[in-house]
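To keep things clear, I will list the structure first and then write my remarks on it.
One protein chain is absent from this view; the other protein chains keep their places.
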């Protein structure tokens, strides 16, 4: 099993952003506050075995949880640039360098080809660990290329959204990625290839207002924060506190915005079922002869 | 002016269903309770000069108010039959005979060709005076034929809705008219011909759930009752009184269901403007050489 | 143009005979099961007699309506459980909410890829309330439109199971355009570039039913009804008294045999004796076979033929005479 293999390869993290105070083999679940044995967590698709909390995943772990085996990586040749000479409390190149060092990735996206229950798919996975999964020119370009290549190769596209929104440091260039990804996704639509998005915690801002929500089928992870405007901004607008569960996956299901909430441990099965129904041709698509696996940083 | 001519031809009625107590030349407006000189009412498109109340119009008067001149009548050859041998407090044929005698029309619909500010249009006008404008097989067939003929002749279609809903006495056959009219309207859609509906008081039931609301542009008359379920049924469901103005044209505009509320006296101008914008070809369509005017009963 | 014959008169006394015969057969069958005795020699002639009787008699229309509503009559999901695999329910209209009265999603129907659309009445009280007894709000019809878009995109034939007393007559439903939503669903379904097979499995009430009823074939189960208005609704309009529903049911000619005569349905699907609720598996088998057969018959056509087939089918419905 991929998870098991992954665990042997690397030390998993319960809650990556605040790992400093986490002991090596135990971690505290942010929801139930119980200590969780990290190996159990990894074996459980990073879902708390105690309370079902879905931990955030970086793109590498996500690919392992989502796909049968290793991903044949397409992304990685496109690198971000500081087109605006953007400088705030630090410069954009400094921020990028830090995120690149942390994730071993040029930007907040991993794309490639893989299998889900032996069905070949294209996968585009946002990496929240890279600058909060913010969408800049590279994210837009890689998603667009993945959509186009999926179209050419006759593959369904599975997109995993995880993003705080557009990347401020690229200003209008970042905004334009909403349009770019949308026009590139036509490559799938024209060919009748399924496009399924999985909205994970968090999916907000420009990502919610573009490629993530025009999917044929929208899956959400339990408890994920999903919305366009951020809760803080909304609170400033309405000047009253937000209701419990506002902008959570369950709220969105009730409001008709997502097709289903699927526990991460059932996602592969549900996706395979859907793909077989929507696109029986995927059943016959063979795996590529040679597969290049992503290496951990 | 058409109205003036009409007045000389026939005695207009303020409120046809309760004309018994109306003196010959004066009528009482049901909204402002003022006495209105009937000639003034007719000259004012049957809008109360005092309060703006839009009186219900039979199809003949409606055609005169809507069109430049006389209508070239298409409808009239299709007659209702009692396919179900429907019998309640009286038989369906008895009801039909009474409505036919009252209106001089085989059923609750008048269709034909006319001009609006010199633009040729097909018009389909429901007649509320015939059995409450209920939609049975004849209404469905005549609307379908008008749509198809408009398509063939390259004419926009203006439909005036006025109906209490489907005609119970034709049961499922009546229900099927919702589908029949919808498929026939494709004749216009395929050719890019505009279809504009005018919702008048009342437009409810099956008419609201079919041809009347799939128009390209939906116009409503001020104050018209427009809805699917009747107010009485809704009140039974929710067991509380309905808000003021519920299901009125203004309510529907606020809820996004109609494009505009247009005073009857401005409708010709607004329709002509819209037709010139949506379908400039109508400007060039010549009037037919010979026009057969509808005669009053 | 359809010119139906005079409809049959009802024969309640004979129905009584039929019911007694059915009870006797059921008794013998259960005795056979519980005791292990072979009672076929007794049952065979009784069953033959039943078949003859059922062909001869009509229940009153009101009896049919009651059968269509009887407790335990299978709801759409009970058929789906028996006839499909891999049903993935898709939710939401992407604009306001997820309606639980009108549901759907892709599935394998006896091995065939389809897009399911259906009114679901609910099974227990809580479920029934959640689903408004199968009466959809505008969101339900807008979800149906969305699923039809997906059906077209992925070439999935549509199978619609109709079971509703009508669209929900609520204040909020009106606010959000109940009529508009139904009209849009009718129009969208007429434009499907895939085949559509509809089956009225219980109640087919008014526009709320028709909204998902624009099929290339429309089938109806033996004890289902389909009408422009419910018998109660008609009774309260005509006699100002919903207790006159039995009389209204007669007048409305709303039963499966009536609709077949009127040309509104292609086929009546026989139910197990006494009604679908007495043998849900058998009822499901009959429904499954009929829908699959029509799907298979339609499979060879082109998208243009599916569109024009539906258009021609509905274009000619109605009864009138021409001068």
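Each chain carries a letter (A, B and C) given by its place in the written order, and its residues are counted from 1.
The working rule: a contact is a pair of C-beta atoms (placed from the backbone, for glycine too) under 8 Å apart; a residue touches a chain by one contact, two chains touch by 3 or more.
Since the model is a prediction, treat every value here as computed from it, not as a measurement.
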| item | value |
| --- | --- |
| Full-complex contact with the absent chain, from A:174, A:200, A:267 or A:282 | A:174 |
| Of A:124, A:184 or A:198, the residue in touch with the unshown chain | A:184 |
| Of A:64, A:127 or A:141, the residue in touch with the unshown chain | A:141 |
| Contact residue for the chain not shown (choose from C:154, C:180 or C:306) | C:180 |
| Chain C, residues in touch with the chain not shown (by the definition above) | 94-96, 138, 142, 176-177, 180-181, 184 |
| In chain B, positions touching the absent partner | 189, 192, 194, 213, 216-217, 253-260, 270, 273-274, 276-280 |
| Missing-chain contacts mapped onto chain A | 76-81, 83-89, 106, 136-138, 140-141, 144, 166-168, 170-180, 182-184, 186, 205-206, 208-214, 227-230, 233-234, 236-238, 242-243, 246-247, 255-257 |
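Everything below uses one rule, namely that only the chains that are shown with their structure count from here on.
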| item | value |
| --- | --- |
| Chain contact topology (line, ring, star, complete or other) | line |
| Interchain centroid distance [CA atoms averaged], chain A/chain C, Å | 43 |
| Separation of chain A from chain B, taking each centre as the mean of its C-alpha atoms, in whole Å | 55 |
| Chain B and chain C, separation of their C-alpha mean positions in angstrom | 33 |
| Chain B, residues touching no fewer than two other chains | none |
| Multi-partner residues of chain C (at least 2 other chains) | none |
